[in-house]
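Below is one structure. I have some questions about it.
With one protein chain removed, the remaining protein chains of the complex are shown where they sit.
Up next, chain A:
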Amino acid sequence: MSATAVHSLWTTAATAADPISKIDTPKIEYGQLAPTLIVVGAAVVGVLVEAFVPRKSRYYAQMFVSVVALVAAFATVVALAADGYGTTKAGIAAMGAIAVDGPALFLQGTILLASLVALFTFAERRLDPQAHGNPVDSFAAQAASVPGSESEQKAVRAGFTTTEVFPLLLFAVAGMLIFPAANDLLTLFVALEVFSLPLYLLCALARRKRLMSQEAAVKYFLLGAFASAFTLFGIALLYGYAGSMSYGAIAQVVDGSVVEVTPALADTMGNDALLLVGGALIVMGLLFKVGAVPFHMWTPDVYQGAPTPVTGFMAAATKVAAFGALLRLLYVVLPGLRWDWRPVMWGVAIVTMLGGAIVAITQTDIKRLLAYSSIAHAGFILAGVIATTPDGISSVLFYLAAYSFVTIGAFAVVTLVRDAGGEATHLSKWAGLGRRSPLVAAVFAVFLLAFAGIPLTSGFAGKFAVFKAAAEGGAAPLVVVGVISSAVAAFFYIRVIVLMFFSEPRPEGPTVAVPSPLTTTAIAVGVAVTVVLGVAPQYFLDLAGQAGTFVR
């Protein structure tokens, strides 16, 4: 309905046919956009809390605001889905900018739940030893103070904590909610920036190893800025090709069903070179966010340097949002170009699966290991993306939901294993963990088995779903490569299990901190989701199946 409205919004200015045309009051469906609006609103409230609430009570105020916002937003998503906005009433809202349909709602729900769990790990204040009698979390006392400087010490002594992480998290979540729902290229780009910028900041905020954390943030920012620039360039080219930013309109031009040429773009419209280069550049930007080979270089450094709760959040939620956007772009905007992008994506999926799995073998740091494993998983998900069938969409949705909770849980366990220098992330320090703390080691083993895709875990159900979709979509060789790289990946997951259970504990090994109920909840949710989706995935597969249609 309003797809044409926004179309004319962009083109009227260009044609100048109606110089002082009546710019309609934009029609905004507040109800359908409520999840995003709630989160943005709460983020703004969070900024105000930082400004006006006394330092002592900020932590609790921020926690309250964030939890309420995420829960409320999730409830709204559920209400919208129950109202049929995922299926029969699916449509395009906000003057063509945002799609409210099954995949969007499913992914928004996943992102919100994952963020809620990640929020608990953000708020954990019992793991680090108290600094001068004040409980501290994983974030720097004062981000602005130079590492090792006097002002830093002063901040630590004063018991400062960076409660700004909560609004930052909410802003990032807001961007992620829009990203997979964006229905025109500009909204896509704005959402990309809205969730990327807070993440760059969050990466730099580690309490321990601050220089490493800042280095990670700079790397992420520079490479991310590059990727954004590519995306923006691609958007410009695609606009030149189609004369519109709207997904629907571009798709029609790609199909050839619209041949009407906008006079101002007469030179460029319909030029296939623009389409191919523009499409490739946008996809490249998204593959960067997903962490697919060859755009994965940032992943290990950033995952390792960022504060572990942030890593978990990033690894889970960013991936969900970015894959959502990628799905929509490929299925809604570029289906007419399928024969061009499929071979390329085949290649990307193959090198991502194999590359991630093979390089992970040589890793000695648990966070880097999980980073490479996340790359390999991006490859598995891409295999489902390539299927270009409704089954492909729902399998990817299911995989993302399953994967995100395992990831947050796994990184939450990483925060528990500590020695004098903070988290003990070097693998050699994990030796014999199973003897010292059988429960923590067993939980981590469950997550690793899920990553490895062992039956009766969510990882297996997800892997089976995407491989099945790929095989039905005629991508049998991808399945074979996927199976081989799963075998390679299994090797390093197993290696960690061997290390934990069959190696002698080191005398000066790390201790396992006893977390507050917050982290415990995060881990427990991870285990519960892993087992439930592994043993009885039917309900969630149904949900993903119903959510498997994009509105055009």
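One rule holds for everything that comes next: a residue touches a chain if its C-beta (ideal position, glycine included) is under 8 Å from a C-beta of that chain, and two chains touch if they have at least 3 such contacts; residues count from 1.
We take it that contacts and distances are computed from a predicted model.
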item: Protein name as given in UniProt for the chain not displayed, "NADH-quinone oxidoreductase subunit M", "Biotin synthase", "ABC transporter substrate-binding protein" or "Lysyl-tRNA synthetase class 2"; value: "NADH-quinone oxidoreductase subunit M"
item: From A:Ser437, A:Ser458 or A:Thr530, residue that would touch the chain that is not displayed; value: A:Ser437
item: Full-complex contact with the absent chain, from A:Tyr85, A:Phe467 or A:Phe550; value: A:Phe467
item: Residue, one of A:Ile454, A:Ala513 or A:Val527, that touches the chain absent here; value: A:Ile454
item: Chain not shown, touching residues in chain A; value: 435-438, 449, 454-456, 460-461, 464-465, 467-468, 471-472, 476, 479-480, 483-484, 486-487, 490-491, 494-495, 498, 501-504, 536-538, 541-542, 545
